[in-house]
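Here the complex is missing a single protein chain, while all its other protein chains stay put.
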Amino acid sequence: MTSHQFHSPATPDLDAPRYAEIATFLRAPLATDLRDVDLGLVGIPYDGGLTNRSGARHGPREVRNQSSLTRKYHHVSRTNPFDLCRIADLGDVPMTRALSVEGAHDDISAFYDLVHAAKIIPLSVGGDHSVTYPIFRSIARERKIGMVHIDAHMDLWDEFQGSKFSHGSPFRRAIEDGLLDPKRVVQIGIRGAQNNKSGWQYAEDHGVTVIFIEEVNEIGVEKVLEKARAVVGEGEAYLSFDIDSVDPVFAPGTGTPEIGGITTIQAQALIRGLDGLNLIGADLVEISPPFDQTGGTSLVGASLLYEIACILSNGIAKRKCALNDLMQTAS
Amino acid sequence: MTSHQFHSPATPDLDAPRYAEIATFLRAPLATDLRDVDLGLVGIPYDGGLTNRSGARHGPREVRNQSSLTRKYHHVSRTNPFDLCRIADLGDVPMTRALSVEGAHDDISAFYDLVHAAKIIPLSVGGDHSVTYPIFRSIARERKIGMVHIDAHMDLWDEFQGSKFSHGSPFRRAIEDGLLDPKRVVQIGIRGAQNNKSGWQYAEDHGVTVIFIEEVNEIGVEKVLEKARAVVGEGEAYLSFDIDSVDPVFAPGTGTPEIGGITTIQAQALIRGLDGLNLIGADLVEISPPFDQTGGTSLVGASLLYEIACILSNGIAKRKCALNDLMQTAS
Amino acid sequence: MTSHQFHSPATPDLDAPRYAEIATFLRAPLATDLRDVDLGLVGIPYDGGLTNRSGARHGPREVRNQSSLTRKYHHVSRTNPFDLCRIADLGDVPMTRALSVEGAHDDISAFYDLVHAAKIIPLSVGGDHSVTYPIFRSIARERKIGMVHIDAHMDLWDEFQGSKFSHGSPFRRAIEDGLLDPKRVVQIGIRGAQNNKSGWQYAEDHGVTVIFIEEVNEIGVEKVLEKARAVVGEGEAYLSFDIDSVDPVFAPGTGTPEIGGITTIQAQALIRGLDGLNLIGADLVEISPPFDQTGGTSLVGASLLYEIACILSNGIAKRKCALNDLMQTAS
Amino acid sequence: MTSHQFHSPATPDLDAPRYAEIATFLRAPLATDLRDVDLGLVGIPYDGGLTNRSGARHGPREVRNQSSLTRKYHHVSRTNPFDLCRIADLGDVPMTRALSVEGAHDDISAFYDLVHAAKIIPLSVGGDHSVTYPIFRSIARERKIGMVHIDAHMDLWDEFQGSKFSHGSPFRRAIEDGLLDPKRVVQIGIRGAQNNKSGWQYAEDHGVTVIFIEEVNEIGVEKVLEKARAVVGEGEAYLSFDIDSVDPVFAPGTGTPEIGGITTIQAQALIRGLDGLNLIGADLVEISPPFDQTGGTSLVGASLLYEIACILSNGIAKRKCALNDLMQTAS
Amino acid sequence: MTSHQFHSPATPDLDAPRYAEIATFLRAPLATDLRDVDLGLVGIPYDGGLTNRSGARHGPREVRNQSSLTRKYHHVSRTNPFDLCRIADLGDVPMTRALSVEGAHDDISAFYDLVHAAKIIPLSVGGDHSVTYPIFRSIARERKIGMVHIDAHMDLWDEFQGSKFSHGSPFRRAIEDGLLDPKRVVQIGIRGAQNNKSGWQYAEDHGVTVIFIEEVNEIGVEKVLEKARAVVGEGEAYLSFDIDSVDPVFAPGTGTPEIGGITTIQAQALIRGLDGLNLIGADLVEISPPFDQTGGTSLVGASLLYEIACILSNGIAKRKCALNDLMQTAS
Partner (left out) sequence: MTSHQFHSPATPDLDAPRYAEIATFLRAPLATDLRDVDLGLVGIPYDGGLTNRSGARHGPREVRNQSSLTRKYHHVSRTNPFDLCRIADLGDVPMTRALSVEGAHDDISAFYDLVHAAKIIPLSVGGDHSVTYPIFRSIARERKIGMVHIDAHMDLWDEFQGSKFSHGSPFRRAIEDGLLDPKRVVQIGIRGAQNNKSGWQYAEDHGVTVIFIEEVNEIGVEKVLEKARAVVGEGEAYLSFDIDSVDPVFAPGTGTPEIGGITTIQAQALIRGLDGLNLIGADLVEISPPFDQTGGTSLVGASLLYEIACILSNGIAKRKCALNDLMQTAS
């Protein structure tokens, strides 16, 4: 207040005490326009695709709340994502048909069409995992993409309770629609019993690479990353991080917890190790605050969101440099 | 998304699902400028004046979070405060000296000087009760004001732990500084044992009207309101609502809970009954989210904030009308 | 174990320690057949009609869990509902289309068709309030019924997010379909702000009797009951009890809490006072265990379920007596 | 620390910040000897007599913890119990046979024999309600006493699970042993269904006065107190306060919660209204911290403990005065 | 509901949504008779043997509740225990003398006599660890058995508070009674300070193999399993799994937590590695729901219960095959 002037709360001060200020993702400013944004943080407060415990609709709210912890410089890379590109919180996807899975998915696609048209890299916070499918309908429609999928579940079910659009089916739908190239998909951390073997079978039949949790712990994160990079390659790809990949002791606030998952240290190492992939977007889904009494799951979520923002920012900065170089060469 | 255009998240949509959108007080828009605001909602994330349990610094964040419930039309008055005047969330008071009570109080006064200069009626959310004193230093400096003070405690201590500025002293300081007229102060809901009798004595010596909880329950809310209106009169006055006035079963999330308090129905009736007083500001303090595991205290807080906003908006609208009438008469 | 013989856990022993045994509603036996049941306790684990906080799908599970407290003889009436009629837990409605509101409602109607055909009085535990509409489609299809509706909300919205079947609309739909006679509907405990006035208007236009919470507290439970009995009359009627009618301090575990509600003592008195009405069914809805960390809401729910079971059992017993008398007279 | 000298933590400073210092009952000093104590605060960490939910063994610990709130001067009486008599925390009853109800009861009696021999008025914190019986074996063995019993339950069962000493039986045992005069017993706040009618019958048969919760709310606290004083009379009496008398919304942390109980305001009024009875001891039982996530039940317990200490101190002071007068007259 | 017929809730549908249906262990059907069961899931709601924090009596209820997660096919073995043998939930042991350790143990033995007579392999859920002793009295009375004991504590105390039957003594008693062969007992995960060295001494004196947590982490799970198999050999053996073996971060809901325990991944690997042992029963004990606010401990318990059920089912299936082979050969 030295200048005694009013500063809009829509742009939080990263140096203010952490419990202060309006809660935004990573304490990023709220966007007023899509034109000035490179990396767009988006909330998707939708959980109508859940098949088990409720509450992922409350995820964006609490990840913003726990984003208080966010600071600028990463202690390993010593870089600041806010220096590398323009980051903004785009708010939540406006919902107009939240009581219908198909309607909600259309709402989501409509919003990501705008984001995609504005050439913004989206980093989304769910909501249940069904939301990745309508995101893909917007951002992957021009060509098939690859995916690093960190999750306890394969999400390759055909249908549940008569619906093809639950949170157990997004990647089966995306493969069927030609949005996702199964040969360039790697699933990491998969585990847990199943009521039937169809998901396992589908992955095998379509060439999806599955690294079960037992393998993760046997070969270690470095080898997992090597394998993942080999599968995904240099083409455009997406990172979909389901919080239930992380062991429920770190992330109890989720709809379908499975014991025996990865640690947060493994999660951090996995994300950091994906730096350099050609990522065109990412999401973090399935955080269910009502089952997260201490806020710890959302804190893990906010911390991993920062890690993902760091690698996405690096990618954006590199592409900008490359473009600049190209333009300078051209001129 | 029918129009497929981007709408800034700084202005939440009151018709969106309640768990969606950026959390602001009463889902009001974030201010970008002080000129277009009649009623300013302000957070004061400061609790360095606490003498007992910690955490009121986290109050503004959670009251914003629980403001999801807010809707427009009051079911008794059938009026909508957003129709009556321009309401905005001004964000949190920027703190620059949060580790010193005196420094923090200066930060608070500096911000309220701006608010007061902009002729905004402030409705503040604490923070501990010490913050009312620096608010008064800004908004009551021209003349003594009256006060309706709803609280379990009188806050008339002289000092605590060598400090004159704890949350137990704001009104003694304000009376000493000539900001508050003790004869026009009524305290409602007071209760609880004391380590010495000095607070009780000070009230008696200076003519403060104290309505202990036993009297509230004996004579009923209507009579309490009559008494309060008689004490405060028609002059400018302030409403200071300490959440610990409410019984800890409704409001466990507070620093100095005292069993045997008012109910939320009594709290609603008390606030509604103050409609018509000449209020120049109000605050709601001492909500401590770390002691409020269910969020219930903040929900009570957000709901009472709405009730207070309704009576303040009525007052603003009436004064505008009166001014318009005066100007029409004059022209 | 005196007889050293195996006793099926499907029939809990009401004299066993309360923390023991399989959790069923009111510790009633699990039904094996619909033919031997007068009063059927049914769970409806569906919450796809929610518009606010999530979790009512988990309601039946936790009400069964908290039913441990249930005992036989009511301390006021000194009667035992298990003596008056045959009570069984019918389990949960089997869901086959849980991701679609319309599909789920059809699942519910299909189950209640069976229950209705078996001449069982259903006492249901939700689930969100949208479930009452498909229940009515089964049990009220032959003629319009009356209703005592205890709730914070009128549930008379037209639509929300493009759907006509959310938990805000069941009674508007039921009136439109001719299942419910608005002139014989009384709503008790209504409160809370609204985003528009259409619900209040609809009630007025159609002759629904609304007793707002302010009136409840002004005239008292006895007068409310008189009024309710006058509205509902002697025809067939239904009791729909939304847990959010009760103040959120007693019932935090609900999706749309509104402060300033009725107490559990008022709730008990209201239910007891409905004894003698010609009730053909009842439900208790909107308990959301994820927001009920202590289990207190479900305990309140289980306790009120017992109160409702008592009055329904009385009604069943009276009708049986009347029938017996009639048959004896005839023979 | 002005004097820079060491002060033993066994004697907490009542003026220190409330979160500081060793936790003792009412922040009273720990006794080093029984000779200098008039009013002895005792913990009984025993819950082997429970028939329902566990955890009362943890009661004394948490009531001490929540005793932080305790201050000296009562806001209604303006007296300070620490001025009226010598109060000390005697610690917990040393248990040597905690896995046997009979053994534990003998441990308890052995300790109260010491307390009784030292002419200390005991104010005990349970533990389950079974502990009152062995207390009576020590302090009531010379003659039958009367009792004000505030509780949801009558505790007049004959046996449970083959034992005659559960928390459902203490007063039946005490009446049988001639320790308690049923004609001078009043039970206040009784409610809740029962598996059989034997408790109600026993009270009726033996002349115990039972004021059910419905009557409490119908006639009001003042009339209840008149009735209680008439029943108990001027002879020696005991106050046994079961926390489950209070509504579970105020006191969820208890083993056998019953909705629809008294409020804390009623509890305070009931205790204050017993001032003047000839009380030779009191207890507060059935606080179960594991079911009290917020600590609110223990806070209510500590606050009521202070209220009870106030009336016991008054009684002690009066008897001392009377004795002094007598001795002066005699000399 | 396609067939529109009533299906008894006593047999949950494993394909129903997980939050639906009556809560049984592993969603197994409730037994109606002991004749059709190979693997019997039994709850023992008894915790009178506890020496520290309360609540294990509530364990069976919550493990059933969290068994919602259970599905059929194991993701590593790809087998379904429900295909391998007949699994049923036998309910809870009926208690008739729950207030006496000796009485309760007799109740337990009486029930397991029935189970043993029916040639059912029992998989039990405690309850405190004292319950294993009366189980052994029923199922090990014909000959000494071996044991894999996974626990933080050795449970080899002689007595506590004058009782020889607390949860600290079961295996000392079983060795003394000749039910357990100490040379064929291996204890895994032991840790934590002790008030005296007698337990350590007893193990050494009697040839019990103890693998402290430090050794587990030094040599790894595979070597631990080798060692365990060598100790237990091919004879009949029992698996007793105390949830406090697992680190309290995964399993806070237990009576005597000790930091620095095994992870759930280690627990899964340990159980899976015991496949092939000649197990005649198993138990999972010491889950205390009141100290498990999130339900996470019970979720870990339910998940490990599934793992144990898988290896027990494998054993049953193999023995059946062997028996069939033998019978075919004989015929």
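A, B, C, D and E label the chains in the order they appear, each numbered from 1.
Going forward, a contact is a pair of C-beta atoms (placed from the backbone, for glycine too) under 8 Å apart; a residue touches a chain by one contact, two chains touch by 3 or more.
Keep in mind that what you see is a predicted model, and the values were worked out from it rather than measured.
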{"item": "Contact residue for the chain not shown (choose from D:D113, D:E215 or D:D275)", "value": "D:D113"}
{"item": "Hidden partner interface residues of subunit B, rising order", "value": "47-49, 51, 53-55, 57-58, 95-101, 103, 160-163, 165-166, 288, 290-291, 293"}
{"item": "Hidden partner chain, residues of subunit E it touches", "value": "51-54, 161, 190-197, 200, 212-214, 217, 247-249, 252, 256-260, 291, 293"}
{"item": "Residues of subunit A (touch criterion as defined above) contacting the omitted chain", "value": "14-15, 17-19, 68-76, 78, 249-250, 264-265, 268, 293-294, 296, 299-300, 303-304, 306"}
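Here is the rule we use: only the chains that are shown with their structure count from here on.
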{"item": "Any chain in contact with subunit C as well as subunit E", "value": "A, D"}
{"item": "Angle, in degrees to the nearest 5, of the Cα rotation that carries subunit B onto subunit D", "value": "120"}
{"item": "Option reproducing the contacts of C-E, where over half of them reappear, out of B-D, A-B or C-D", "value": "A-B"}
{"item": "Centroid spacing, where centroids are CA-atom means, of subunit A and subunit E in whole angstrom", "value": "39"}
{"item": "For subunit B, residues contacting two or more additional chains", "value": "17, 19, 68, 249, 293"}
{"item": "Arrangement of touching chains [line / ring / star / complete / other]", "value": "other"}
